[in-house]
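As structure tokens, the structure follows; a few thoughts come after it.
Here the complex is missing one protein chain, while the rest keep their positions.
Let's turn to chain A:
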Amino acid sequence: MRPIWKERPSPGYQAIKALVLGGFALVIVIPILVVISTSLASDRDIIDAGGYVLWPSHPTFKAYQTLFGGGLMGRAILVSVFVTLVGTAIALAVTIALAYATSRPVLFGRPVLLMVLFTLLFAPGIIPMFLVVKQLGLLDSLWSLILPGALGAFNFVVLRTFFMNVPGELLESARIDGASDFTILRRIVLPLSKAVVAVVGLFYAVGFWNAFFNALLYLNDTSKWPVQVILRTYVLQGKSLSADQLGVHPPSQPQSLQMAVVVVALVPIAMVYPFLQRHFTKGVITGAVKG
């Protein structure tokens, strides 16, 4: 409903608004649609359209069969899924524990909090990070993609702000009844903060799935490459996938295969996106930022 005091916008204004918002939305949607269409297109569609297909008239899943048929890409998907699942689980456990422990006035709470906040101010740099990972013997190990991302300062702040708003009386009464801090965390605090934990978990998952530079930096072994590095090498840099890397004979028109790689990188994000959006529009994140 338009409030009474608000004047009706002139047609000119409305046209400009529609143009700006509509244009912005189309520019986002069209490339994604073209990529999905092309990944589903047959060789004939691609030749007819001269490269990119707006609508595949002979849709086929051949590109995906080729990709999932094993070889480099099949392994890359497994790597990415592993890193994302294990990474998210570890990161959530570490972050929840630290955020809860520093959300109450306890021993060492203050200095540990400052330790975390300092990371917001200064980044240690690429070379020292590389040297540390190398010294730990993590080069060419998937743990080099997981462990350095096990605590994000932003996610920490979001969780801690939420935990701080859990009423202290509730926790004190549980303590008086003899509950240990572990029990309180598990039985009282976590059930109260399911939504925010889910959002932070999804943020971590998206981060692990999207991580590219760590893999470039720490992994030389192509069999351990995650999806993002494959995407860069075979789509962005345009190197072709050889038959033995694919595990099957490569198709005559590489576009659909390349676009299928793009879609594989895109789909998990598109799947969790509705959940992410539902929760962050409830103000979980913005509330935390303001606090």
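We adopt the following convention: a residue touches a chain if its C-beta (ideal position, glycine included) is under 8 Å from a C-beta of that chain, and two chains touch if they have at least 3 such contacts; residues count from 1.
Here is the rule we use: contacts and distances are computed from a predicted model.
Peer 1: Look at the options "Fe-S cluster assembly protein SufD", "Peptidoglycan glycosyltransferase", "Carbohydrate ABC transporter membrane protein 1 (CUT1 family)" or "Oxidoreductase" and return the one that UniProt uses as the protein name of the missing chain.
Peer 2: The chain we cannot see is, by its UniProt record, "Carbohydrate ABC transporter membrane protein 1 (CUT1 family)".
Peer 1: Would you write out the residues of chain A that touch the absent chain, in ascending order?
Peer 2: 1-3, 5-7, 9, 17, 20-21, 24-25, 27-29, 31-32, 34-35, 50-52, 93-95, 97-98, 100-102, 104-109, 112, 115-117, 119, 121-132, 136, 147-148, 150-151, 168, 172, 175-176, 178, 180-182, 185, 206, 209-213, 216-217, 228-229, 231-232, 235-237, 259, 262, 265-266, 269-270, 273, 276-277, 280-281, 283, 285-286, 289-290
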